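Heads up, one of the protein chains got dropped from this complex, but the rest are sitting where they should.
Entry: chain A
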Amino acid sequence: MSAIIEVNNLGKKYLIGEKERYLALRDKLAHPIKALKNTRSSEVFWALSDISFSVEKGEVLGIIGKNGSGKSTLLKILSKITPPTTGEVCLRGRVGSLLEVGTGFHPELTGRENIYLSGSILGMRKKEIDKKFEEIVNFSGVEAFLDTPIKRYSSGMSVRLGFAVAAHLEPEILLVDEVLAVGDAEFQKKCLGKMGEITKQGARTIIFISHNMAAINQLCDRVLLLENGHIKKNDTPESVVSEYLRDLTHQGGIWERTSSKTVAEDHFVKSVILQNSKKINTRVFFANESIRIQCCIVSKKQENIFLAVGIRDVLSNQIIHLNSKNQKEKLQTKAGKNMFQVEFENILSAGEYYVTVWIGDASFVTQDYVRDCISFSVDLSNLDTSYHFGSVIVPATWSMVHLD
């Protein structure tokens, strides 16, 4: 079978400082002068370069990589939203792209109206939407609010409705960007289930970007690892995911303040270090390990301070908040560098997380706040159980008594 998607030598150039300068009539007219004047002023940045791969019909291709590695740019080119600078792409089939949940929703329109609007924007014909309307409504679970303008919906509800519309798209090629990272846990499970169902039918070719390694492992036949706009690896999910996690580990779990902070405050965060149970700096944590977060704080004087560490998920939901104010012991600084440490059991479920550190002085007034300074992944592949949903895994004991 010939490849349904073929990508050859694809590259995308941006100019740093300003967004891509397009071919304006004025630019064309002014070209002779511009060429003399404007050659060195802007710096070139290749968001993608030398990308070549192909996808067979019915295959599910995952794309992973750190933020800024070019994943989304690649998907935008494949879905014709933005043109490439070099190379070419050949798509042999109808393409549907899902770069956002609820594309085209209008807040003033009702749920019913938005199903039609969003569906048609995503490329469905009216007849198709008519046929699937019931199914979409059932899947979304917002039956009762169909005739309410969606500006009155909770964000969860509109996300559900958006995904429900998208899940019923039936193109031959489906491009999906991280949409599973939305909604509450139960809905995420439903979405993963739906994705699994679609992939099992095997009729559709899917390209799927995610930070959720479990989903990648579970759904994809093959995975591309992007790094700085290049393909670093193109192989089976197991080998690519493990390479990605290994890379993260090698980068070490250290964040350092690069800008020299000229502080009026008495205390500021100099660096944050992540360590596992074996006291190795890392950015990947497995099940049954502990996570140790060390903060180097530079102080001007001796003071009892308060420290808080927050862990957020990719959607910026606060999953864990550790605050020294909840504890009896006092944390006392001395002038100069101080190292503080907080350690806790890894109860997080698989995914990507961000660390935020806050310092308060003796009267609990903010001294420094570094938001999402370092990220880490949680990988639960060392567990032999797999039913982990929700944000945290809490040790629990089960029991049963027979009544009667």
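Methods note: a contact is a pair of C-beta atoms (placed from the backbone, for glycine too) under 8 Å apart; a residue touches a chain by one contact, two chains touch by 3 or more; residues count from 1.
Note that in this section contacts and distances are computed from a predicted model.
Hidden from the displayed complex is a chain whose UniProt protein name, among "Extracellular solute-binding protein, family 1", "Glycine dehydrogenase", "Transport permease protein" or "Chemotaxis protein CheW", is "Transport permease protein".
Residue A:104 is the one among A:58, A:104, A:141 or A:196 that touches the chain not shown. For chain A, the residues touching the absent chain in the complete assembly are 14, 19-20, 22-25, 28, 76-95, 97, 99-100, 103-104, 106, 108-109, 113, 116-117, 120-126, 149.
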